[in-house]
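Showing just some of the chains, left in place.
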Amino acid sequence: MSMEIFLHNNRGVLLAYDQGLEHGPTDLDEHNFDPAFIMELAAAGRFNGVVFQKGLAEKYYDRRVPLILKVNGKTSLVKGEPVARQICSVKRASELGAKAIGYTIYAGSAHESIMLEEFGRIQEEAHNLGMAAIAWVYPRGEAIKNDTAPEIVAYAARTGLEVGADAVKIKYTGDVESFKWAVRCAGKAKVFMSGGPKAPTEADFLKQVRGALDAGAAGLAVGRNVWQSPDPLKMARALHRLVIENCSVEEALRS
Amino acid sequence: MSMEIFLHNNRGVLLAYDQGLEHGPTDLDEHNFDPAFIMELAAAGRFNGVVFQKGLAEKYYDRRVPLILKVNGKTSLVKGEPVARQICSVKRASELGAKAIGYTIYAGSAHESIMLEEFGRIQEEAHNLGMAAIAWVYPRGEAIKNDTAPEIVAYAARTGLEVGADAVKIKYTGDVESFKWAVRCAGKAKVFMSGGPKAPTEADFLKQVRGALDAGAAGLAVGRNVWQSPDPLKMARALHRLVIENCSVEEALRS
Amino acid sequence: MSMEIFLHNNRGVLLAYDQGLEHGPTDLDEHNFDPAFIMELAAAGRFNGVVFQKGLAEKYYDRRVPLILKVNGKTSLVKGEPVARQICSVKRASELGAKAIGYTIYAGSAHESIMLEEFGRIQEEAHNLGMAAIAWVYPRGEAIKNDTAPEIVAYAARTGLEVGADAVKIKYTGDVESFKWAVRCAGKAKVFMSGGPKAPTEADFLKQVRGALDAGAAGLAVGRNVWQSPDPLKMARALHRLVIENCSVEEALRS
Amino acid sequence: MSMEIFLHNNRGVLLAYDQGLEHGPTDLDEHNFDPAFIMELAAAGRFNGVVFQKGLAEKYYDRRVPLILKVNGKTSLVKGEPVARQICSVKRASELGAKAIGYTIYAGSAHESIMLEEFGRIQEEAHNLGMAAIAWVYPRGEAIKNDTAPEIVAYAARTGLEVGADAVKIKYTGDVESFKWAVRCAGKAKVFMSGGPKAPTEADFLKQVRGALDAGAAGLAVGRNVWQSPDPLKMARALHRLVIENCSVEEALRS
């Protein structure tokens, strides 16, 4: 039940690619629409893990990079209080070679209890099969006004710890101090910053990552800021330098 | 878990006949109301597969053409956000000789999560029994304004790929370029154009199919444009020529 | 999985007695309130089957007439979109001696999907235990304006066929021609006319039955028009003559 | 599956004590709050059965009087359409020594179908373990205007019979004639009058019971009219005389 396989120097950069289901092709272009392109990028970019839904894992995953199988999901076409239920069994995730399962919990949604219950069951099944359980904790729904407010992000982090996540993926609060509190609230659960939408410049993005690391994060799970980049491998190198080798933003940008 | 059995020259024409449940007898006439007529047509028309609900498969299917058993469904009498749940077990589908199961996902419906979850489970069961899983992905519900808009169709295609469909049945967008994007978004999942309602002329319909093929589709699943035709076998021959032999619309119409 | 046991000359008259749950004692009088009276009537009236809920079967069924165990039901006290869930297991139905299970599907109800799913499962269980599955398909709910409109009745019939019913119980449309279409839409599923509320005269009722038979129905399932009759056995004889011996209404009335 | 163990001279007086959950301590006083007091009363008062929820049975039941384990329940704090789900397994009820399970069905509630389904399953489990199944059938919810109206009480009685209850607990209609109809509608299911809230005088209450017996009831399930009485044992004796020994109200009051 260890996150070790996804870490190098106790840090990790995970390549997220569940946006095809979550956001749809609007996020994709003529290169990155192709999961084979992403699989290559994951390997060539020395990512510590790659995140796929079941369909992509079955048809494209080649085991060169540790797999996190995202076992729930939804389209962005649905309106109303968000809910995403299990769409891949833990057993199948294991058969596909996953070393961890990923699961999104929309904390604050009117359907929160469905997801907390389902994660609780899945986490145990994953641990029984020797896989880690990573929670994407996203406060969302009518009741959530600002999902990057420090107290909301810290609550998300803590929720992950309490319900048994080995790692928690949360949004960045915008500054080191407040994110440090979120990291502390996550306790022994590793914190991965959520990459989020494409930042205006590479430096902007790397500064956020640097902030998260300085606050104690183990790394990040990043998609669009890599594979929407004009030079994804360059971005991958910069992130590797920044996160794994613990460089400054300036050093990372030079790589 | 291969679609091979439904393909010839890597192409396939599937005869859809689940309209009796989905739309009701309003789609049927004195010939095509009879599933035995359809079974004959499937064989004589050299279709690569035939789509039946459980009741029809039990009482009419004679194994001359590979079977796709549609395992969920609903009537069109129900209003509100659409949902169709499993009404045939995967085990029974297999016993009836099916080589694939079909399942409709109403992406964007308030009940989407029910169908994604159910498809997830059914897809695994089908694969475990050596059957392919084909997703009818139909964006529908309050939130969907235009279900043939290019970005919506591409999202449908991608949803099928992400959740593990071996093939996805989607509506045509109306032009080759935009449908090409949908096909690319479906990745290694085969794309079958949805035949849709009877087109004004045969040429109109065949042009759509030609467009889908030119965009990279593996074929189509067609019902009304064949069995509502005054000469269904002639239409079947035209489709065979167009899809399997890769002819032009003009050549196909001459067959 | 045959309906044979319920047929004579390929026709059948089934004695329905699930009204105690569905409508309540308002349908009952000092004779017919008693299930023992009905059991006697079923035998003496040479009915081809008798329909009971589990409670009646357990306490009154004596195996002289083939049993159809109605495995779902609801009271008429509930308002809103109708739903009736399983209240008798298929295994118990079999232990009680049933040769078929009966199940009501409220097509068009907002809860339709619950019943289609449940019927799908129950039909398979029944077949596995050698029992037939009979669907009461009743279009009902906000969306249904007229449940005897020809296209609605034909849709009900077809729904039964598609979901795997061995026989379907539907309302009469009012004329032979339109009911013929419904019967054809039911395909190899046997059609039983629903007896409905007590008709003004015996002749009125028998004419409806004659119409259904002329349209191709296998028979009818009748309750109130028999056991609310001043002479139920006479009515039973008339129906036997009309349905099994294929007499005219006039001949039947003379019996 | 017999009610025999709860009957003497084919009659029974059951001591109901599920009010602690259903109504809360507002029904209780300094004596009757204590389940041990009730257990003593059940034995000393020669009751034919005692009704407990699981928690009371586990901590207070001593097997001197046959146990009816109430396996569903709710608090009265909840508003809206009533629903009470299973809170004790049938297996545990049996382990605790129960000879019957009790289950409340709120007929007419928007959630009726949940309870009918659950009772259907529980009834079979109980029978399989040799226990009787007793239904508390209480028409309730928006749709029910008057739950002691004769046709409503008769419907409740019939519902119990139809769904397989061995005995049904229903409210008194207020007069012998109309209750007689309810009893007849219950058929071979034993009818137990529901004791209801404390009556103004003992005679008032005993007259109701006498009416129920004269109408054919097997007895009653009584709580408050006994254990809220200033002399519960006296009331128990009166009921024993009235019900088991079939005395008049006057004779019973003299006991």
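A, B, C and D are the chain letters, set down in written order, and residue numbers restart from 1 in every chain.
Throughout what follows, contacts are C-beta pairs under 8 Å (C-beta built on N, C-alpha and C of every residue); 3 or more make two chains touch, one makes a residue touch a chain.
Since we're looking at a predicted model, the values are computed, not measured.
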Entire complex copy count, 4 subunits given: 5
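Just so it is clear, only the chains that are shown with their structure count from here on.
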Interface sides of chain C and chain D: same vs different residues, half threshold: different
For chain C paired with chain D, centre-to-centre distance based on mean C-alpha positions, whole Å: 35
Junction residues of chain B - those touching two or more other chains: none
Contact graph of the chains (line, ring, star, complete, other): line
Complete list of chain pairs which touch one another: A-B, B-C, C-D
Chain C-touching residues of chain B, taken from the complex the two chains share: 18, 20-21, 24-26, 28, 30, 33-35, 53-56, 58-60, 73-75, 77-80, 83-89, 92
In the complex, chain B residues that touch chain A: 107-110, 112-114, 116-117, 119-121, 123-124, 139, 141-144, 151-152, 154-155, 157-165, 181, 184-185, 187-189
